[in-house]
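Right, chain A next:
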Amino acid sequence: MRSFAWLRPPVFILALLGAWQLAVSLHPHQLLPGPWKTAQGIADLVPHGLIVKYTVASVFRVTWGFFLAVLVAVPLGLAIGWYRRAEMALNPILQILRPISPLAWIPIAILWFGVGDLAAVFLIFVGCFLPLLLTVINAVQSVPAVYIHAGRNFGLGPAALMRRILYPAIVPRLMTGLRITLGIAWLVVVAAEMIAVNSGLGFLIVDARNAGNRYDLVVAGMVIIGVVGLLLDNGIRSLERANALRWGFEEKH
Partner candidate 1 sequence: MNERIGVSQWERWLCPVLATAMLLALWRYAVLWTGTRVFPSPREVERGLAQLVHEGVLWRDILDSLRRVAIGYFAALGLGIPLGLLLGWYPSLNQVVNPVVQILRPISPIAWIPVAILFFGVGDDAAIFLVFLGAFFPTVVTCVDSVANVPLIYRRAGSNFGLTPPQLLARVVFPAALPQILVGLRIALGIGWLVVVAGEMIAVNSGLGFLIIDSRNSGKRYDLVVGAMLLIGVIGLILDVLFRRLEAIKPVRWGFRNES
Partner candidate 2 sequence: MSAPAQATAADAPIPASRVKLRTENVGMSFQREGKTLPVLENIDLEVRDGEFVCLLGPSGCGKSTLLNAMAGFLKPTSGDIRVDGEIVRGPDPRRIFVFQERGVFPWLTVEGNIGFGLSRLSRSERVQRVHHYIQMVGLEGFEKSYPHELSGGMKQRVEVARALAVNPDVMFLDEPFGALDSITRMIMRGELLRIWQAERKTILFVTHDIDEAVQLADRVVVMSARPGRIQEIVSIDISHPRDISSPRYLQMRDGILGQIGLAHRL
């Protein structure tokens, strides 16, 4: 049965869906929908164009927040990772900020930006900035000293060293960090939308429940969130692989 091995995951998923449907059918009076009702819920949303609209809104916010974080965190991380004193000085502060959930920033976000897109983007920025910064710092510190010595040996100054040796050397770890941070961004956007904005997939979930206990839409929203998150993740993974081939790196994830 070797040749049918690829069938096994879908069969397993179908089995799970079947179990879910069974569990729901056995309790007809509670609110949680089965897979069939969820699919119908998704179908319901399509003519309104809401799925596309909300997905675009969520992805849009993630993109902005993520890229802003990358723009600030990467150069900053390079600098802090390079200068030992800077890392020593800032490390305690960073370690204290790290466990603070981005959502804890919501009151401040609303205070500074009001309820809306900007607040959501800010929350995503906050959620991405610190992990990315720490990843870059760690990657810089992991660059083998021999590369730096070789660079110095050939007479490169600090700026050239960073550009021509440091940056290429950290790319594999950076790609992994970017992928993980994007995943975090996706988690944050959904949560942020549930609290602080009026559109997007997170909002869909909260709204569907509040405006009529439409749990079929709630679960439909969750499914879409999972699928889009998975697509984003796979997208970056293929980018990582392409990069790894170019550099000839073999990184184990």
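Selection rule, in plain terms: all candidates are chains of the complex that A comes from, given by their letters.
What we mean here is this: a residue touches a chain if its C-beta (ideal position, glycine included) is under 8 Å from a C-beta of that chain, and two chains touch if they have at least 3 such contacts; residues count from 1.
None of these values were measured; they are calculated from a predicted model.
K.L.:
Of the numbered candidates 1 or 2, which one touches chain A within this complex?
P.N.:
The single touching candidate among 1 or 2 is 1.
K.L.:
If we count contacts the way the header does, which residues on chain A are in touch with candidate 1 in the complex?
P.N.:
Against candidate 1, chain A makes touches at 5, 8-9, 12-13, 16, 30-32, 81-85, 88-93, 95-101, 103-108, 111, 138, 140-143, 145, 148, 183, 186-188, 190-191, 194-195, 202, 205-206, 209, 215, 218-219, 221-222, 225-230, 232-233, 252-253.
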